[in-house]
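What you see is the complex with one protein chain gone and the rest in place.
Labels A and B are assigned to the chains in the order they are written; within every chain, residues are numbered from 1.
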Amino acid sequence: MSGVTTFLTRRRGGRFWHWTDIVSWLWLVGGLVIMFGPAVWLVGSSFKTPAQLAEFPPTILPYVSQQASVEGHDKPLTLYRVKQADGSTKVMAEVRRIGIVAQMVDPKAPKDIIKVNIADRQPVREIGFATGNYTEPFVHFDFMRYLRNSVFVTAMATLITLLTNSMAAFALSKYKFRGRDLTMLLIVGTLMVPLSVILVPLYSVVSAVGLLDSLWGVILPTVATPTGVFLLRQYMLTIPDELLDAARMDNASEWQIYWRIVLPLAAPALAVLAIFSVVWRWNDFLWPLVVLSRKELYTLQVGLNTYAGQLNVQWHYILAMTVVTMIPVVLVFVFLQRYITSGIAGTGLK
Amino acid sequence: MTAVATLKTWTGAALAAPVVWLASIVNVPLKWWQRATGTGGMAAFFLAPNMAIFGIFVLVPLVINFFYSATSGTAYFLQDRTYVGLEQYQRLLDCGNYLDTATCREDLFWKAVHNTGLFVLVQVALLTVVSMITALILNREIVGRSFWRAVFFFPVLLSPVVTGLIWRWILQRQGLLNLIVHDLGGDPYNWLTDRFWAFTAAVSVSVWAHMGFYTLILLAGLQAIPRDLYEAAEMDGTKPARGFWRITLPLLMPNLLVVIVLALIRAVQIFDEVYVLTGGGPGTSTLYLTQYIYEIGFASLLRNPGLASAASILMGLVLVVLTLLQLQVGRRGERKGARE
């Protein structure tokens, strides 16, 4: 409560709400709804049955229809609340439906079939989760494979990025050699070459080295990120050269200096790069879309787009898989958001 | 040491052991290499993997892009293609009236150019204003600033595909937006099949997805403005609005310019989330340059990699100009910082 009070009574001072306080407050709460609302709506929808998804107006919460087993029928029957002629309602089970007329029975008197217009009834529902949306795509579709591909691409690309970028950054920050400034200029100069500008020739290069339709073809073009080299170099410049000299006096080889001294000391920058790399590679879309044409190699993003682009979109599965695709990023957001925001504020990288 | 801590130590050691072992194996030949070539050779060794990958997958494509744009055919290997000189560029730029796409030979390209231009203008303006307002509000003495900052940052991390699908789901006929319209007494509408609304959705969704990033940069800039400037202004009897125009805005200008140029650079390349959201439709109303390059280069039946390459080089030129602008802006900001 004191927090709210403080919030409302800062800069403008005094005990009264200044109009800017109200505007700020509305903006923040509105932002909360708009930023998180869509994702929450997605998660809620992903637990709905196909029938429920097709309904309008949609309900906020997912429901499942209640069913009951009725004497004389093998399968459980769906329950409906049926409006009677006298205006009262009664719970009945549907046996079958022909057009707009449903044959229904009273569960207490299962013998008598009553014909009911479907406009006169409402399904009996309770809040429930259609978890099948999550389990079935793994069985019926290739989602397990896509997930595996995505994890593989993300993990390998991040590992290689960390290793090669840190080695290059080490050379560029701790050695004096001819061509160092040129190399640095080359790297910084291509910092802004986006994928879309070299899409066609990159495709031909990847196909020339035989990496077309292979996950390595997705991984390798992304790992030599200039951003990573730049970020790590800036950090390594802050490691004192005397430490390296001390290690040289301690009989360490240059590789040992890199591996045992510089790499552990650059851990904070490596962590930031690792987090970024995971998010980047997990979210990559255009490049995998171009390189991968065999379905079993699709990453989650490409697979998801393909299913969502089909003529008959199976939204109940798409929504559930979208949630699955979102999970790692949400985890990063919850636990590591601090590192990312400080990384961006510090270097302006994304 | 507790059992858990022991377990942790042992697990850590077990996981690290192969890596450490590998590193020590690598050390043996490298020692020879170091003895043979000195530290200069070691610098080459450390640079090699990154520069090899960088050369093959960035520099080479960058260079051969120009050769691609000077050839025709549907083959991807350079040796299978016919040299046509500047024909692809002529084809792209052959236009009776650049403002009327119907008079252009490659009308789809110009459609994409027009769409991208309009998108860039509207999106960057909206993005800057929204990020600025949010940053200003977050810079006030609010409780839980880092929480609110995180709130606006959340969509930045989402993949474009997820973003596109979320909003497609909300904007579809049985979606959340129509529920709200319905509750307000309106009729549900198929938003994404309407040219105007599809464009509005593309702009809004991309602002939604990226504003958190720019808010962060602006907020960092705002927090770097010393508080005592405001206190001094207050002592001088400066009104808050005047304080904003005369203190905040001038001091924030370097950050603001960086934000605008960065947003421009990214908006020109817009693709993923809009492609998933609208697929470029309805018709070609949300077809943007990158999608044009992708479809002409790979997806369409009328595949023409040379043409796509030429288009990408033209787009690259725009980006180079914007990047130089950014460097200029950045340097000006730096010089200003050095003076202060």
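Methods note: contacts are C-beta pairs under 8 Å (C-beta built on N, C-alpha and C of every residue); 3 or more make two chains touch, one makes a residue touch a chain.
Basically, contacts and distances are computed from a predicted model.
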Omitted chain (choose from "Transketolase", "Peptidoglycan-associated lipoprotein", "NADH-quinone oxidoreductase subunit J" or "sn-glycerol-3-phosphate ABC transporter ATP-binding protein UgpC") - UniProt protein name: "sn-glycerol-3-phosphate ABC transporter ATP-binding protein UgpC"
Contacts of the hidden chain among displayed chains: A
Chain not shown: contacting residue from A:G72, A:G99 or A:P240: A:P240
Among A:I98, A:M249 or A:I327, residue touching the chain not depicted: A:M249
Full-complex contact with the absent chain, from A:I261, A:V313 or A:V330: A:I261
Touch list for chain A against the chain that is not drawn: 240, 242-243, 245-253, 256, 260-261, 264-265, 267
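One rule holds for everything that comes next: only the chains that are shown with their structure count from here on.
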Averaged-CA centre spacing for the pair chain B and chain A, given as whole angstrom: 18
For the chain A and chain B complex, residues of the former touching the latter: 3-4, 6-7, 10-11, 20, 24, 27-28, 31-32, 34-36, 38-39, 41-42, 45, 53-58, 163-165, 167-168, 170-172, 175, 177, 180, 183, 186-187, 190, 192-194, 196-209, 220-221, 223-224, 226, 229, 253-256, 258-259, 279, 282-283, 285-286, 289-290, 301, 304-305, 308-309, 315, 318-319, 322, 325-326, 329-330, 332-333, 337-338, 340-341, 344-345, 348, 350
Touch list for chain B against partner chain A, complex: 23, 26-27, 30-31, 34, 39-40, 42-44, 46-47, 49-51, 53-54, 56-62, 64-65, 68, 76-78, 133-134, 137, 140-144, 146, 148-162, 165-170, 173-176, 178-179, 182-183, 188, 208, 212-213, 216-217, 219-220, 240, 258, 262, 265, 269, 271-272, 276, 279, 289-290, 293-294, 297-298, 305, 308-309, 312-313, 315-316, 319-320, 323, 326
